[in-house]
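Encoded as structure tokens, here's the structure I'll be asking about.
Shown here: the complex without one of its protein chains, the others still in place.
Take a look at chain A:
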Amino acid sequence: MGLARAVAPDPGQTRHLPLDPARLAAEATEVRKRIITTIGQAGLGHVGGDLSVTDILVTLFFNVLKVDPADPLKADRDRFVLSKGHCAAALYTVLARRGFFPEAELDTFMKPMSRLNGHPNRRKVPGVEANTGPLGHGLPIALGAALGSAVSGQPFRAFCVTGDGELQEGSNWEAAMFAGHRRLSNLTLIVDRNGLQQGAKVADTNDLSPLGEKFAAFGWEVRDIDGHDHAALLDALSRPGDGKPVFVLARTVKGKGVSFMEHGVEWHHGVPTADQIEAALKELSA
């Protein structure tokens, strides 16, 4: 296809974990480039949401989560569920660069018989905790894992990322109510608050505001941050809740990092042309 290739990852990166904010930012840039090329090669994907969630995923996997790519099912690992499963390309890229599977495999994304489906599959891809895709499934699963920690006696934290439009699904509110009721301080929900859903602004479709206040009313500790600020993400994600589940309202930009994609609802599942890929990679490399 004549596409520009992403810069090769630093082969030593996993030996230097956890990454500090500056290195998280550098890693996030590499992840964004790889997402662009991966989606370009596939001719399919959800690039806008991938780019908005990138900093959250990089901060989790390269600093916060206690996970081991060499032993991905270790009993006391932290659990991470990507509820917005359509942003699988971002998750796969982070998992590959973190060492869960070879980065070269990203070239097979959504190709016939690839294990890298358009939505993640835990039975095929190491590091994936739950098969997601239909929205509103991830939070109950992460909540169950957080509850299971106490019952099984394995201490770990459970994290979930949802989109913001996704919070229109009622199952999230069933879970939000129950997590608050059970005061699950080892559960953290991060909402990728980019303000756009598939076809329009969230605010114009079925407004969630005031989102932080709603979760606070449901018994959650709310941390309202810039979802692209790695220091703020680290601060919000590193600490469990004080007797409450944690709601990280991560304010993000759909298409973040590529100027012509930012805030553009058409990039929910738009696929960049070869010229656009070149321009995007150039901008990310600048």
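Everything below uses one rule, namely that contacts are C-beta pairs under 8 Å (C-beta built on N, C-alpha and C of every residue); 3 or more make two chains touch, one makes a residue touch a chain; residues count from 1.
FYI, contacts and distances are computed from a predicted model.
For the omitted chain of this complex, the UniProt record lists the protein as "Transketolase family protein", which is one of "Transketolase family protein", "Elongation factor P", "Transport permease protein" or "ABC transporter ATP-binding protein". Checked against the full complex, the candidates A:T108, A:S171 or A:Q276 give a single residue touching the omitted chain, namely A:S171. When the full complex is taken into account, the listed residue touching the unshown chain is A:A146, out of A:A146, A:V161, A:I190 or A:I225.
The chain that is not drawn here is touched, among residues A:P18, A:P69, A:G118 or A:G133, by A:G133.
By the touch definition given at the top, chain A reaches the unshown chain through residues 75, 79, 121-123, 129-134, 136-137, 139-152, 154, 158, 170-171, 174-175, 177-178, 181.
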